[in-house]
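Every protein chain except one is present and positioned as in the full complex.
Right, chain A next:
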Amino acid sequence: MAAAAGEVRLIGGWPSPFVLRARVALNLKGVEYEFLQEKFGEKSELLLRSNPVYKKVPVLLHHDKPVCESMIIVEYVDAAWAKSGQAILPADPYERALHRFWAVYIDDKWFPSMFGIAKAQTEEAKAESVEQAWAALKLLEEAFEKLSKGKAFFGGGTIGYVDIALGAYLGWAKVIEQMAGLKLFDEEKTPLLAVWAERFCAHEAVKEVMPETEKLMEFAKMLRGK
């Protein structure tokens, strides 16, 4: 669905999983938007003006009105373009509560443990983070079974709210897997999620915007070098 020029803009950075969430949501709804890539190390005037509280990406500008925080943007996109594409959140209030619960879990528990693997200074600390990450994925595997109801995604037949929440981290998960020499989305430990991960990355709405692992690795090395 073509948007009028300047109607929809997204301030972001290509490596950010949070920005990726917004992009996938917009793609799912077929919304045309202008991607305003922030310069690394510098925050634009527009960003600072649009997100004065956190000064972070992503920020969605719809008719110049800012929406901040990735999952809030996803929910906004779902509502603002309710007539386009498939629903991102389910219609039933209880199902919605479940999706919201797991999205919060993914950010509060899964992300810190995954990130903890990268940050770990000692082998011990790394091992602990790995255990935590696997434990979180086990819970997410169970959640997938319940929410997907035998279909391809957490959202059922199509990519939904929880898919976006978790899927956005897949690029960085691959980087961490390579750097740490282990498998996070392990076919043996979490078979359903291992398949889901491939499926998510291959999806129409995702594949063009999911950053390539090699590029992320380079970016990560550059960050470490700093």
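Here is the rule we use: a contact is a pair of C-beta atoms (placed from the backbone, for glycine too) under 8 Å apart; a residue touches a chain by one contact, two chains touch by 3 or more; residues count from 1.
Just so we're on the same page, contacts and distances are computed from a predicted model.
If you had to name the missing chain as UniProt does, which of "Nicalin", "Probable glutathione S-transferase GSTU1", "Trafficking protein particle complex subunit 2-like protein" or "Hemoglobin subunit alpha" would it be?
"Probable glutathione S-transferase GSTU1"
Looking at A:Lys43, A:Arg100 or A:Lys126, which residue reaches the missing chain?
A:Arg100
Using the touch definition up top, pick the residue from A:Arg23, A:His62, A:Lys174 or A:His203 that touches the left-out chain.
Spelled out, the listed residue whose C-beta touches the missing chain is A:His62.
Counting contacts across the full complex, list the positions on chain A that touch the omitted chain.
Touch with the absent chain occurs at residues 53, 62, 65, 67-69, 72-73, 75-76, 79-80, 92-94, 96-97, 100-101, 104-105, 139.
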